[in-house]
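All remarks here apply to the structure that follows.
A single protein chain has been omitted from the complex, and every remaining protein chain is retained in its original position.
Going by the order they are written in, the chains are A and B; count residues from 1 in each one.
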């Protein structure tokens, strides 16, 4: 299995790493674990979506945002480790969804990102996860996702 | 110390693992760490409680919900590792409480789950923790808890 073949089949390209939005690094390795910083749906330096899911944004738009978060995660991970084929396991996903009152489909939003990880990494992409609502996210983005990877 | 003796003394039984609510696995092991996915107060496939703590639900109901989250965590952990006596340490708890405006007793809610971990695992159950409020959780559950365990 080759991660880049999988991406090609999905018609996806790894974007350039988004600009770093604060006093942190996009990814940090400790032992064989890599922690990626919370990624938003940033495309070419700007949020592709803003607003709350369930109000300004539909479930489907939230899912598109979650996919972009994961693409950006792959981008910063690739920059940190050189080659995505070094990923041994996707360990853990923590996803936050900026949620309008009474919007309770956070898992359905984050699923779009989780599915992408599985499509790209196969069985190694299976991960533990929490999907959480929040009232506000940085820059009014609708989704922010952080991931822990195990690498070889 | 036997975990199952402790559970018996507490009059508790490990439930069946709750249905998986998305594109994730209930637990993922990396090295000697096991990350459990965020668990809610699901009983027999349905939320035992819904609503915000401090509005539809009392502090005490939030605490009952937190206990069920931890029982479900033990359930998915047991399924992943076979025997809860393999737990060497409860490392970290991250608990989210769906909170009505001005409800600020998140630690008191999550304490009920933390106490259960200590009652079940003894000194090994002592853990680092954050207790956080949120406006909305999946399916309108009041509490969601994820845990990191070290196993032998």
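Things to note:
Throughout what follows, a contact is a pair of C-beta atoms (placed from the backbone, for glycine too) under 8 Å apart; a residue touches a chain by one contact, two chains touch by 3 or more.
Note that this is a predicted model, so its numbers are computed, not measured.
One of A:14, A:94, A:108 or A:131 touches the chain omitted from the figure, and that residue is A:94.
Residue-level contact of chain A with the missing chain is found at 21-28, 30-31, 35-38, 94, 96, 98, 134-140, 144, 146.
For chain B, the list of residues touching the undisplayed chain reads 32-33, 89, 91-94, 99, 101-108, 110-111, 114-115, 118, 126-135, 148, 150.
In this text, only the chains that are shown with their structure count from here on.
If you lay the C-alpha trace of chain A over that of chain B, the rotation comes to 120 degrees, to the nearest 5.
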